[in-house]
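Just one protein chain is left out here, and the rest sit where they should.
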Amino acid sequence: MMTETLIQSDREMSAPAPSPSLALELSALSKRYRVGGGMLRAARELQAVSEVSLRLRAGETLGLVGESGCGKSTLARLLLGLEAPSGGDVLIGGEPLHRIDRRALARRIQPIFQDPYSSLNPRRSVASIVRLPLDVHEIGARTERASKVVEMLDIVGLPRRAARQYPGQLSGGQRQRVAIARALIMRPDIVVCDEPTSALDVSVQAQILNLLMALREELGLTYLFISHDLSVVEHLVDRVAVMYLGRIVEERTREQLFKGARHPYTQALLASALTPEPGLGVPDAGLGTVMPDPTRPPAGCAFHPRCPRAEARCSQQAPAMPPVGTPGGRAACHFA
Amino acid sequence: MGRFIFRRTLVALGVALTVSIISFLLLHLSGDLATAIAGPDATAAEIARIRVQFGLDQPMIVQFYHWFTDVLQLDFGQSYYYQSSVLSLIADRLALLVAVIGQAMPSFWFGLALIILFAVQLQWLPAAGHEGWQSFILPAIALGYYATPAMMRLTRAGMLEVLESDYIRTARAKGLRTPTVIFKHALRNAIIPVVALAAVELGFMLGGSVVIESVFSLQGLGQLAWDSISRNDFPVVQAVVLIIALFYIALTLLSDILNAMLDPRLRVG
Amino acid sequence: MALLDIRNLRVDLPVETGTLHAVRGIDLSVERGEMLCIVGESGCGKSMTSLAIMGLLPRRAQVRADSLTFDGIDLTAISERRRSDLRGARMAMMFQEPMTALNPAWTLGNQLIEALRRHRRVSKRQARERAVELLERVGITAAAERLSQYPHQLSGGLRQRVMIAMALMCGPDLIVADEPTTALDVTIQAQILRLIRELQQEMGTAVIFITHDLGVVARIADRVAVMYAGEVVESAPVEALYARPGHPYTRGLLECIPAPGRTAPGSRLQAIDGVVPSLVGELEGCAFRNRCPRAEPCCAQTPPFASLEAAHRARCHFAATVATVATDSREALCS
Partner (left out) sequence: MLGTDKLGRDMLSRLIFGARISLFIGIAAALISALIGITLGILAGYFGGRVDSVINYLITTRLALPVVLVALAMASLVGGSLTTVVVLLGLLLWDRFAVVTRSATQQLRDSEYVLSARTLGCSLQWILLREILPNIAGALIVVATLEMAHAILLEATLSFLGMGVQPPLPSWGLMVAEGKAYMFFKPWVIAIPGVALFVLVLAINLIGDGLRDINAPDGRN
């Protein structure tokens, strides 16, 4: 196993050797925003993503969980090339993301967003939305594109007559199928699913989750699955990374994480997840009511003001995160 | 709040500077001023004399510098036509203008219709001039009527939107009586865009007064500008444009500060 | 006698294409100190029901009921003025969006105090004291200083705590909570739910808790009403509902969410196919039959409520069968 530091020095010296089994590799990826700055006002700095290192093998599904504002959506935007990182690097199939042409990148990594209402252009027909990637990349002749669209509608389980409809005429689940068809028509290797079912009703959520699982099987896709719903994550992913205030605080395989989480924040998340079992009541995860200001993260461990286990050193010394690939998973906690 | 007002004032000053540059450039770039002042029948010698007299032979930047430093001392120069100080000319008529700008944008035809109906047919009010307060009623109505529908619409739309909002439902869920819900919770939030529009409309009215004053033969600021335009008396035109712009800027500044008092969320630069 | 008793409540809304029957004749009753959860998906009429109870529906909505009685008061017969005397005093409400439910232009203190001063003859000082006391009770630190803060200065979780304090200002008998934790993160949601449950038991307040989340329902409810397409399709004590769901829709809802121990990771989930029928115009027969795996011709007739056991009723022709096969077949269905 390569350690994190090795990768970093490697990258500084020369382009890393492409490792074919790795679909996606993030090394010390960071993103800072300046917020609140106006014409005459100094901006404050928001560390949205901080030193995130992760690896995804081809065909693997990595779940990314954390509460709103923890930086998981920013991370998705960095991977999709929608934002430039402030530090660190993303390797896609071993190739640095910043060296990949925007259009070439589009063929390798595609998103599925949360809100099926805003993710489709309301002025375009379903056929035009699904065909858009082919149009932009000028792939195939007219008839070829049309037949590819029909094929794609079949794959995602939409009736062919839907092609002529507009997003406004479709239900939430159908819209999400259209978004999936658009993301997959160019057969990308990696799909970033940013809360793909959290805007849907539970009965529809199951349909979309089934579809995502079937497509992963058929097309050999690699998923980065971002969600706040732990039961969905547990059902779908191979490995889980937990994010808090811009950092990965714990990463483990699914079995390890759901059976033996080591970071107090992960433990709190798991305790707060309400499974449909009557009689258990609402558990107390022991978190306080203090919410940290992300532009002024607490010193030491960022979680210490809410942590039930915090001790004096937690407010002074930030716990180290073991390197990527540590056997048995890793957690950034002094007591892990 | 103090910092907000300070920042907002700085921006207003910046806009004022830009407007003064534009009002200067507008007149100096759109044609040869000396020729325009001298009139169509002037000889080349006369034009040259005017050019030197008004400093129009100097580089643009020098001309602007002189004009701008003078403006800072409230010296808008000499009127080409009246041959007197622009400032005193404007000060005389500003009072008259303020009386009329209680309201809005012009409709010269609406003004004429008012004259025909109230001055000629009914003979209730004077048709022209400014003797006594009665003379201002028709011009004020003519100026004001244009803005009224826009304000009413915005107030209505704002009110309807606010009444649909969650916090109104919260207020009603507390059992508050309808007048409390409307006047305490809804109006304060609905009035914010209206305050902003009112400032903009007031600014427009200043500019629009030229037409109404012409219709009612009022010797106001607008009429002064209009006369000066027809006489190619550009320092006056320039100063009127600038003063109206400054009025507008002051009004929007005021409305921003007022809105920040109404809504605490706006109290950031 | 029940604190709140609803018989055949209907809510109609005029829409462009006709009349939307948002609530189509529901019966509900809430006992004192009870936590009733109304669960259902978007558009099932659960929010309309809650607003109808509070008398907060938009004017264009038409509300009819055979009976709508709160503590012996016939709510359909009293004036709007009398109704508003009850609102905030004896029945209070909490909303979903903590970010928009508080007026941005007024301080928290002002908004808390006015709730009390509207209904009780107390001085400003007494009202302030009550507000501080309640803010502290809902877990807000430095409560006295918070009174002069504006809503935008607080996080979502804190605002929802303020909403709880606001609802409790007059010590109501009934709180209607419309998805109060849906907009919150899971850890905050758990804290707020604990708080609501604690306060409810401590003060003996009845709560109608509206949600789409079966996980939440399982953990806090005493009794549950499941709504679908404007109707209550099943109502039961919480244990009975989860152990022996009598309506195919309830069963479908329980089976389609991944649950550790029941659904194997990566396995196919039991989705409910199809979509909810349109509620514009009249709807004949069982509203769920177009999505129901066991629909039969008789489902074209509106099914009656079948009583399964004490206080457990389901609106299905086959309720008895559904309830008995449910427990043992669930494992089989998911393997």
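In this document, chain identifiers A, B and C correspond to the written order of the chains, with residue numbering beginning at 1 in each.
Everything that follows uses one rule, which is that a contact is a pair of C-beta atoms (placed from the backbone, for glycine too) under 8 Å apart; a residue touches a chain by one contact, two chains touch by 3 or more.
Small disclaimer: the values here were computed from a predicted structure and weren't measured.
A.B. asks: Please provide the labels of all shown chains that the missing chain touches.
C.D. replies: Output: missing chain touches A, B.
A.B. asks: Which residue from B:Ala34, B:Val71, B:Val181 or B:Leu206 sits in contact with the chain not drawn here?
C.D. replies: Answer from the full complex: B:Leu206 touches the omitted chain.
A.B. asks: If the hidden chain were put back, which of A:Leu120, A:Leu287 or A:Val324 would touch it?
C.D. replies: Answer from the full complex: A:Leu120 touches the omitted chain.
A.B. asks: So one chain is hidden, and I want to know which residue out of B:Ala34, B:Leu56 or B:Val237 touches that hidden chain in the complete assembly.
C.D. replies: B:Val237
A.B. asks: Give me the subunit A residues in contact with the hidden chain, please.
C.D. replies: Residues 38-39, 77, 80-82, 102-106, 109-111, 113-115, 117-123, 132-133, 136-137, 167-168, 179, 182-183 of subunit A touch the chain absent from view.
A.B. asks: Residues on subunit B that touch the omitted chain in the whole complex?
C.D. replies: 14-16, 18-19, 22-23, 26-27, 30-31, 36, 106-109, 112-113, 115-116, 120, 200, 203-204, 206-208, 210-211, 214, 222, 225-226, 229-230, 232, 234, 237, 240-241, 244-245, 248-249, 252
Definition applied: only the chains that are shown with their structure count from here on.
A.B. asks: Among the chains, which has its CA centre at the largest distance from subunit A's?
C.D. replies: It is B whose centre lies farthest from that of subunit A.
A.B. asks: Using mean CA coordinates as chain centres, what's the subunit A-subunit C distance in Å?
C.D. replies: The separation of the two C-alpha centroids amounts to 32 Å.
A.B. asks: Quick one: subunit B and subunit C, Cα centre-to-centre, how many Å?
C.D. replies: Using C-alpha averages as centres, the distance is 55 Å.
A.B. asks: Measure off the straight-line distance from the CA centroid of subunit A to the CA centroid of subunit B, and report it in whole Å.
C.D. replies: 54
A.B. asks: Among the residues of subunit A, pick out those that touch two or more other chains and give their numbers.
C.D. replies: Expected reply: no residues.
A.B. asks: Could you say which residues in subunit B touch two or more other chains, in rising order?
C.D. replies: Residues of subunit B touching two or more partner chains: there are none.
A.B. asks: Quick one: in the complex, what on subunit B touches subunit C?
C.D. replies: Touch list, subunit B to subunit C: 165-167, 169-177, 180, 184-185, 188-189, 262-265.
A.B. asks: If you look only at subunit C, which of its residues touch subunit A in the complex?
C.D. replies: Residues 41-42, 139-141, 155, 157-158, 161, 185-191, 193-194, 197, 212-221, 238-239, 241-242, 252-254, 256-260, 263, 265-273, 275.
A.B. asks: Would you mind writing out the residues of subunit C in touch with subunit B in their complex?
C.D. replies: The touching residues are 54, 56, 81, 84-89, 92-93, 95, 97, 100-106, 114-115, 118-119, 150, 152, 163, 166.
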